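Let me give you the structure first, and then I'll get to my questions.
Of the protein chains in this complex, one is absent; all others appear in place.
Going by the order they are written in, the chains are A, B and C; count residues from 1 in each one.
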Amino acid sequence: MADLTDEEFDRIRQILGREPNHTETGIFSVMWSEHCSYKNSRPELKKFPTEGPRVLVKAGEENAGVIDIGGGWAVAFKMESHNHPSAIEPFQGAATGVGGIIRDIFTMGARPVFSLNSLRFGPLSSAKNRRLFAGVVAGIAHYGNCIGIPTIGGEIYFDESYEGNPLVNVFCLGVLRHEEIARGAATGIGNPVFYVGSETGRDGLAGAAFASRELSEASRRDRPAVQVGDPFKEKLLLEACLELLESGCVAGIQDMGAAGLTCSTCETASRGGTGVEIDLARVPVRERGMTPYEIMLSESQERMLIIVKRGEEERVKSIFEKWDLPYADIGRVTGDGMMRVLNNGEVVSEIPARKLAEEAPVYHREAAPKAPPAPLENPPEADPQTVLPRLLSHPAIASKNWVYSQYDHTVRAGTIVAPGSDAAVFLIREADKIVAATTDCNALFCALDPRGGARLAVAEAARNLACAGATPLAVTDNLNFGNPYKPENFWQLREAVEGLAEGCRAFDVPVTGGNVSLYNESPAGAIDPTPTVGMVGLIEDERHITTQAFKQAGDVILLLGGEGSELGGSHYLKVIHGLKAGVPPRMDFVREKSVQAAALALIRSGFVKSAHDCSEGGLAVALAECCISGKKPLGAHVQLSEATPRVLFNESASRILLSVAGNSAAAALALLEWRGVPARRIGVVGGPRLVINEFSWEVAELYKEWYSAIGDLMSS
Amino acid sequence: MRCAVVRFPGSNCDQDCYRVLREACDTDYVWHKETSVAAYDLIVLPGGFSYGDYLRCGAIARFSPVMRSVIEEAGKGKLVLGICNGFQILCEARLLPGALIRNASLHFICRRVTVRVENMDTPFTNAGTTGALLELPIAHGEGNYFADEETLRSLDRHRQVLLRYADAAGRASAEANPNGSARNIAGVCNRRRNVFGLMPHPERASDPRLGSVDGKVIFESILQNG
Amino acid sequence: MRATVIVMPKESVLDPQGVAVREAIKHQGLQGVKEVRIGKFMEIELESGADEKDLHAVCRDLLSNPVIEDYRLQVHP
Partner (left out) sequence: MRATVIVMPKESVLDPQGVAVREAIKHQGLQGVKEVRIGKFMEIELESGADEKDLHAVCRDLLSNPVIEDYRLQVHP
């Protein structure tokens, strides 16, 4: 295996006290790949805050973090990438990504209740990118819809830097009782080890190692390695595992994701402080003549490893049989700390589990700082009259209905705020709790300033939650970067991680887990650094649920946080002038938090009819979205200090648009003043047009441009 | 009244249906390997992807052990309600005429639609009003109702079409048709009027927090019979 | 023994997927395409001795839906 370095080989010889055989070399090479071992990113990940009064399971401890939501209930959630598989085979790559993250959640003992997805592609002007985009969306829909977990939100961007290397980050959240938290540990020496789920095939061989390499011509030869997902099997597996966990027969449970049987056996043994011995001859296989190497490294989907309490075997089998799932008793927990793999009784590999799972080499890569971006002295002008419709129909800003109408977002009958507002809001019926969730990352900002961009991403996520009426609980993240061996890429990673950590500390939210995807490069170079933030918040009272669309003519529009002025990294510059330039907006966390707190306070006092944050496209786009994202388009009359591109389209942070009933505007403003938050009445809702100073647009027209832009591009 | 919510492998709206029914009456889950539903007055086949919707939607579920009894009970006049995938299963089992094929757009469609109640003369719609408009969610890839001309004429003649996709003004127009269904058909019953299948999800529109309670009409109709 | 089953949408059933594929083929530059119809192809591996009558029953009841589809069965002993 070419993926291990000479030093790593030496280390392996030391651990084993001998030469590794072929199978063992394969095992080390996947377990010590970036995807499984985080060998290049681990020192960075330590910088995240992970503690908090609500944290029940910390980041890194298990498959997903677990957060208390009150009343004895908790949520488990996490984000995961499937970038490389999706580049090769968009439909199956995205589908199996969804399958993987769902397994992570029910492995914790949680019932998955909703998903989100964060996607990045090259521009839709190219047929190849359209095919990738359509394939990824269809794949997510295929898997999520079939398994019956609603996909209720996400984000999508299009940028040249993702050409040939799309990003597919998927998020899933599940609910469980505190006492139901399941562990991925092989405990109880002598306990039998069960395999359950799809038969093992040659598909996805060594995908984890693959995800840790750059995409190149050589990856085309890896093509048959693509895995095909079976959401139906996973639905059966999900129900069977939850039933199994409830039965009390399970000592430990672990999904087989990246590095399949290898990863699940050595990790459970390592967590349990035990050993695991399995016999590959007993593993259900799909193809004849599979070698131990192939079985150990296969990444066939929809499989789980279950450590069963001794004596409960028959009950466990009857549950698998009820759900018509293939299963086998493949081994047992031992006391010697070894991951011992037999093939028909003959030892084919024997490795100290803990060393394999936990003691991968850790590298401190070299970082080469990039010069900070130069401020843009004289930003180019353009006519706002035409700029606004052009921004609204740009696929990164346009309505994403073409995407989310393909996702079942109403199954489980809990979606209170469907896709199309700042954050999705979901009623978790099991717990009678209402949560809000969002994913955010403006990679344009990160490309110019990875630290600043990451800070802004956390702030925007929290702001989206605040606009929905929620307070943040915790964060999961997905770090998408280029090859870490290139010092400029590693620097971006480090900066972004520190930026995220600063953001999470500022909002006092722990990071509960996430995923690192490196080597996101195509022959054209590395992607823009993309540290995606997934944030979950709690809504205390159903009356606080707020959406972004204007509700009624006559309501007064308030702008919190001021008009702003920073055009650096804006979509105005990129979309209208083709410039990825300037200094991204500053992020003053104190100010940000006071704006969010004020918006929430107003929401809780019952003043607020709608709330929307200003993000891509700035104030003018945010106003237009308030007008056109509701059931019926509603116009508005707005007066700003001046209607220049700088005022209309700057993307300064910490700004929220509220609408309130006419007769409560004065009281709301008084409250804002008392809180020391800059706020101003800027206009009134009503009429068929959006009027901003001397400019005016028919809202029905804006709606059409915005609503059908992506669909039109896709059918062109 | 006793209700059964049948769970096929791959059903995923079973819990949603159960929850709504449970509020009003005695409701049980029935696993598809059971062989009798004779103890129940209403048998619900919920939405989802039974058997992964492999081959054709509902084609494999139609041969589940429980279906023999469902067909038998339907023959005795028991109420049978099929929602979405349940509707597809009922068509495959020939308890309802026609078939549900791929949406004309070739895409899965999840959104809210308006349907017009065509006829209140059934145990599934008699709490409603003929001509009333309901806002209900749909979520399906294969909801395009197909039947040959003769069957369609016969459906009309026997007033078996209970719901049609309509616009806000109540017209069953082409624009209001989300999936290409023949004559905008969203739900049909059998001639005896005790078996009803529909593509929209009334169970997802039975809680004011979700923005519509129009789906309740169907459950209320059923319950007032028992 | 082996059986192959072809299941095709009936003439009278609109085949939107076929239409979409026809357009895509034209778009690729193959102008002379008049019609495309898309169905299923199934290969069934059997122990020898299966009765062709039973196979027809499976085709009729399970593998195709006579409301919308026709099937063709071929048995290769």
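The criterion applied here is as follows: a residue touches a chain if its C-beta (ideal position, glycine included) is under 8 Å from a C-beta of that chain, and two chains touch if they have at least 3 such contacts.
For clarity, every value in this text was computed on a predicted model and none was experimentally measured.
Taking every chain of the complex into account, the chain not shown here touches A, B, C. Within the set B:60, B:113 or B:195, the residue that contacts the chain not displayed is B:60. Note that of A:155, A:203, A:477 or A:651, the residue touching the chain absent from this view is A:203. If you put the missing chain back, the residues of chain C touching it would be 6-8, 18, 21, 24-25, 28-50, 54-55, 57-58, 61-63. Residues of chain A in touch with the missing chain: 88-89, 92, 198, 201-203, 223-224, 226-228, 230, 232-233, 286-287, 300-301, 324.
The chain not shown here touches chain B at positions 51-52, 54-55, 59-60, 63.
Assume only the chains that are shown with their structure count from here on.
Centre-to-centre spacing of chain B and chain C amounts to 28 Å, using the average Cα coordinate of each chain.
Look at where the CA atoms of chain A average out and do the same for chain B: the two points lie 35 Å apart. Chain geometry summary: the mean Cα position of chain A and that of chain C are 40 Å apart.
Counting partner chains per residue, chain B has no residue touching two or more of them. Of all residues in chain C, none touches two or more other chains.
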